[in-house]
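Left out: one protein chain. Kept in place: all the others.
Labels run A and B following the written order; every chain starts at residue 1.
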Amino acid sequence: MSRYLLKRTIMSIITLWTIVTITFFLMHSIPGDPFRKEGKMPVSVYENLLKKYGLDRPLSEQYVIYLKNLLKGDFGDSMKSKVETVNDMIRRGFPVSAYLGLEALLIALVFGPALGALAALYQNKLPDYISMIIAIIGISVPSFIMGTVLIQFVAKNVSWIPIGGWGEFRHTILPAIALSLMPLAYMARLMRSSMLEVLNQDYIKTATSKGISKSAVILKHAVRNAILPIISVLGTLISNLLVGSFVIEKIFGIPGLGKFFVQSINNRDYTLIMGTTIFYAIILIVLLLLVDVAYIFIDPRIKLTKEGR
Amino acid sequence: MKMNRKFLVLASLFIVAAILVTGCVPKGGDTPKNDAPAASDTPTSGTDTPAAGAAKILRTNNGSEPGSLDPALAQGTHESWVLDHTFEGLMKLDENGMVVEGMAKEYKVSDDFLTYTFTLRDDIKWSNGDPVTAHDFEFAWKRALDPDLAADYAFQLYYIKGGEAYNTEEGSLDGVAVKALDDKTLEVTLEAPTGYFLELTAFYTYYPVNKAVVESNPDWAKNAATHISNGPFTLTEWEHDASLKIRKNPNYYDAANVPLDGVDFTIIDDVNTTWQGYEGGEYDFLVDVPQAVTAKLQEEGNPELVIGGMVGTYYYNLNPAIKPLNNVKVRKGLSMTLDRKTIVEKIAQGGEIAAEGVVPFGIFDENGNEYRDGVGQLIEYNVEEGKKLFAEGLEEEGMTPEDFKKIVILYNTLESHKKIAQAAQEMWRVNLGIEVQLENVDFQVKLDREKDGDYHISRGGWIGDYMDPMTFIDLWWSDSSFNDVNYNNPKYDELVYTAKGTADQKIRFEAMRKAEKMLMEDMPVVPVYFYTQPYVQKPYVTGVYKPLVNYPKLTYADINR
Partner (left out) sequence: MDNNLSSIKDLSPDLFQPALKEDRDSDRIRRPSIKYWPDVWRRLKQNRLAMVGLSIIIIMLFMSIFGPLFNKFSYYEQNYDLINNHPDTVHWFGTDELGRDLFTRVWFGARYSLIIGVLAATIDFIIGVIYGGLSGMATRRIDNIMMRIAEVVYSIPYLLIVILLSVAFSSEGAGTSMFVLILAMTLTDWVPMAILVRGQVLQLKESEYSLAAESLGASKGWILRKHIIPNTMGPILVNITLTIPRAIFAEATLGFLGLGFQAPRSSLGSLANDGLAGIAVGNAYQIIIPALFISLIMFAFNVLGDGLRDALDPRLRK
């Protein structure tokens, strides 16, 4: 296992470097830069700015300088904000987004699989239909509509729930709900589908016929086997939840990391684009590694270390 | 073993849940609170009404996180709105839009209109108690011109002799002709007579900074604790991307006449959310109201809505390198068949004014009268005449209305631009029988394509920097960096030079009037409307005024509950 982890770590560094390189040259190849804007700014002022941020140097040189700083853990100065460095922005934005993401994940994890399992046990009966309706809403009403609706119909009528902003737990309730609906619905649907699959397997039938109670069978066998697809999607899902959602953070006025992913690109804030991308990539890489490890725990037959047979 | 693992999972879930609910919510900012010099804080959110006698804190929203609260480095309204309340220049704009003395007690202008000598007030202090001196001004202006600081708005100081040379590293720091003769006297010499220089000193790039503070701490403007200012308010709290608080500055010379104890800004950029907050009683005052809401409030005649004035023009660039847009008759035909009244009344719906030229209303001429009245209506809505001209123009170019299927209106992605572009498209379809296409792109992509001339018709807009027609007129001289239609008319350039080179107001304005008429004869751009800035305020808020080139001024606002 430890050899496997070592191998994965080395692979991950190569992966990360690839991502850095591709993103770096990709972002310099799209039109625009951080300093050009509409208006009468003379070329001289523009050139001062390029010089100050080192953008007047050849691209290859900029790339080398960036990599050097990156090795020191320095993401550089934001080209848009003269107040914070990219490290500052990630350091303050990430806990906010991660908090909200975890809250949403918790809601989704508590209700999603349970709803799906219930639907599977009562296939084509009322619980199944209710679960289906919740799932349909979660899937087909995107967060920007859900957020707006929640503000209009919940926040405006419930005095202790604020409309937007950040600071206390009550600020997190609506955005977390809006954020959790999609993963909740997704997990409910996945759980239902895999449960149905598993419930018809021979070993479940055997267990039931041996007289083991239904709930014990479900807990011992069905859930454990049905959870694998959920684990599979959790990797990308959690990484997306942790870094925050642009839409939700915009609608609810949340000072998180999610909005930087879009803002940085709109502003061509090169250092922030790189910083957020690398940060996201690290989270994704770690989570996908955890998913693979989780596979082995859930189903020891799965082999990741040895060459395939 | 297996159950253990499940137990572990459940237990950790519960722990996470417990931390989430009971634990602290991570803060958006990392700025320590500074002891508020005057008023104490009131709760910032919720619908609670402060009891009578409590601190008067106006609650509002600043659309996005300031990129800097250093006057030299600021570059947009989300920065200047805070700066305009925390700093003050030599001159300031009063509620009538007049330029009056601010930090300066009086000023003298030399006979050649090149040298200005300002004398500062006696009773002016920084928020930390230091006196505001002429040296602070000299330091601030030279600092903003420093090429190493690379301030975006350094060019606003190019009017000062030697300023441009220093900023472009062709001249030296000592060559910048601004000098503190003593603590109270500032002398500045200009490159050329500038009729609106006094007004420029009210612009934020001209604000002073505390020399001692800035020299000892280069990061002074990065958080509230070290932020020192000289205006009616001072910054006391800044949680990045979340909120800003400013409190009354007891050291301000006119503090006795500032009714508010402070202003709390949230930083939320979604206008629908902030509007809901306003309706829900979380704000007392709000700029940037959703378009649909403005329309509705206006229809209802709701007194909480104020249509603030603004000097800005919305227009379409017509690329003269593209046939048949090179033909002046075609351009005029397009302009004449655009129903601007319908656009402002039914589509933009923010109290905008149908354009009558490129220079908006609100600017005074040499006699103190409305500049627009001296030029008159230069734009006509006349479908029949427009059709005729358009047909003639097309024929001259040997083209047919069919060819317009390949003509595209380019705009940057924004709901309001999309609506107006669709209306223009439909009006031209109905009136001229042409089917132009629309294309929306990322803002930077649009800039790029305009610079490259890679467009047919593109949306443009300009908000004036100062209250003089020149801020619009010089957009289309051949040297302008914002002349995306590459308008190149030597006669026009000559008029611009004439106006820029003289201090004689009569000659200056005459030249600008002529220039605008010439421009509208050639019609390289099709003006659509003059901008406004709608805002809402609760009935108990009074005393807010709206300088045309600034966001609403809250300095003399009051809350009467």
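Some points to look at:
By definition in this document, a contact is a pair of C-beta atoms (placed from the backbone, for glycine too) under 8 Å apart; a residue touches a chain by one contact, two chains touch by 3 or more.
Nothing here was measured: the structure is a model prediction, and the numbers come from that model.
Contact with the chain that does not appear here is found for just one residue of B:W275, B:Y371, B:Y466 or B:F509, B:W275. Annotation: of A:T15, A:Q62, A:N87 or A:T208, A:T15 touches the absent chain (contact as defined above).
Residue-wise, the contact with the chain that is not shown comes from A:I145, picked out of A:L6, A:V64, A:I145 or A:A216. What chain A contributes to its contact with the hidden chain is residues 7-8, 11-12, 14-15, 18-19, 22-23, 26-27, 29-31, 124, 132, 135-137, 139-142, 144-145, 148-149, 152, 186, 189-190, 193-194, 196-197, 200-201, 228-229, 231-233, 235-237, 261-262, 265, 273, 276-277, 280-281, 284-285, 288, 291, 295, 299, 301-309. Not every partner is drawn; the one left out touches chain B at residues 272, 275-276, 290-293, 295-296, 342, 346-347, 406, 408, 413, 415, 418-419, 421-423, 425-426, 429, 437-442, 445.
Definition applied: only the chains that are shown with their structure count from here on.
In this assembly, the C-alpha centroid of chain A lies 36 Å from the C-alpha centroid of chain B. Chain B makes touch with chain A in their complex at residues 2, 5, 13, 16-17, 20-21, 25-30, 45-47, 65-70, 73, 147-152, 154-155, 158, 164, 167-168, 221-222, 239-243, 266-270, 272-274, 276-277, 279-280, 282, 442-445, 447-449, 462, 474-475, 480-482. Residues 30-33, 35-45, 48-49, 51-52, 80-84, 88-89, 91-93, 95-96, 98-99, 102-103, 106, 109-110, 148, 151-152, 155-156, 159-160, 162-169, 171-172, 220, 224, 250-255, 259, 266, 268, 297 of chain A are the ones touching chain B in the complex.
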